[in-house]
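For this depiction, one protein chain was excluded, whereas all remaining protein chains were kept in their positions.
Going in written order, the chains are labelled A, B and C, and every chain counts its residues from 1.
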Amino acid sequence: MEERIHVDCGPAALAVVDAVAFVADERAGGIAVFAGTTRRYTDDLETVELKYEAFEQMAVSEMRKLAVAAVEEYSLVKAYVAHRVGRVAFGETSVLIAVSSAHRDEAFKACRVLIDQVKTQVPIWKKEVYADGSEEWVKGSVPVLRGRKS
Amino acid sequence: MEERIHVDCGPAALAVVDAVAFVADERAGGIAVFAGTTRRYTDDLETVELKYEAFEQMAVSEMRKLAVAAVEEYSLVKAYVAHRVGRVAFGETSVLIAVSSAHRDEAFKACRVLIDQVKTQVPIWKKEVYADGSEEWVKGSVPVLRGRKS
Amino acid sequence: IRFFAILRELTGMRTLAMSLDKPEEVGVILDRLVAHHPAIGPYRTALRAAVNQEYVDEAFTVFNGDELAVITPVSGG
Partner (left out) sequence: IRFFAILRELTGMRTLAMSLDKPEEVGVILDRLVAHHPAIGPYRTALRAAVNQEYVDEAFTVFNGDELAVITPVSGG
């Protein structure tokens, strides 16, 4: 299983080409990719950059669990899940998901589930930095317990 | 509208990096990509390559209509739709869709609708070439009339 | 009249020029094609026609000078 999954959480820039290169496989008929990018404008507010902070080791561990579950549930060939931390300028990619599968339906579903879960389950926090210099931590989601330890 | 849409149907290889570069935009919060790739094995049959034939001018025209409709329906920032013709070796990309939008839900939905429509509406035909030298045109879908001319 | 893919192979033709005596419906022209090229017959019920690069139904009227494309079920992707 391990060689079919790539997970990363760090300050390096994320490139779609790397994600696609990882998941490409001669058993795959389709590759679905989602890249979350920094919007410059949200309504009228100009965002200069985003800053991400993570509990990095746990984030990697959680992303790996999510990827393993997706590979099993959707019969994926390969899965790539990465989240950047630190400053992310507008137009750059903060989160990157790529999956390959024999058929496109599984690829789309898995890609969508993975981005939704990364946003709501992984210990990563986003701070918006506005043009006027103000900063604000973005309201988030309480991670769901999934029958783990109690 | 035109500068927000890129459509192509020709023999050149398709690269995800080009599609992402086209749709990337500072108004976009998410980019969804689908790449259809040639599977080497379908069950036990080994496919050596695929050959695609298109009514190219009409294919471009139909893909453009589909992209325009998707941009409007899903409030996309940009859309890229390309299909390769001629020989496509296994592992290579035959069809490539990329869309950007403010929010990820629209990007996923539009990307999925576009690939489904490209497969069922655009005058392109696929022939599988097997390892034993035999060839077969793939069974397809009758394009749906959408209240156009009658 | 343009043919593609399997119909191109079965008929051995990429294009066929047909001069119409008078404007005719797409369905009539397709039936005439089948009569002259029986290899098309098994595909007749699944054919879609495009006139001047737009899909049309079989009641659509074709004039001399129009470009008719005979589209078997498509299988891109």
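One rule holds in what follows: a contact is a pair of C-beta atoms (placed from the backbone, for glycine too) under 8 Å apart; a residue touches a chain by one contact, two chains touch by 3 or more.
Please read all numbers here as calculations on a predicted model, not as lab measurements.
S.K.: The chain left out touches which of the shown chains?
M.R.: When the full complex is considered, the omitted chain touches A.
S.K.: For the chain not shown, which residue from A:R40, A:K78, A:R112 or A:K126 touches it across the whole complex?
M.R.: Reading the full complex, the residue touching the unseen chain is A:K126.
S.K.: Just the residue numbers, please: which parts of subunit A touch the chain that's not shown?
M.R.: Residue positions of subunit A that touch the missing chain: 36, 52-55, 57-59, 61, 83, 94-95, 115, 118-127, 137-143, 145, 148-150.
Everything that follows uses one rule, which is that only the chains that are shown with their structure count from here on.
S.K.: Quickly list, by label, the chains bordering both subunit B and subunit C.
M.R.: The common neighbours do not exist; no chain touches both.
S.K.: Taking each chain's centre as the mean of its CA atoms, how far is subunit A from subunit C in angstrom?
M.R.: Their C-alpha centroids are separated by 49 Å.
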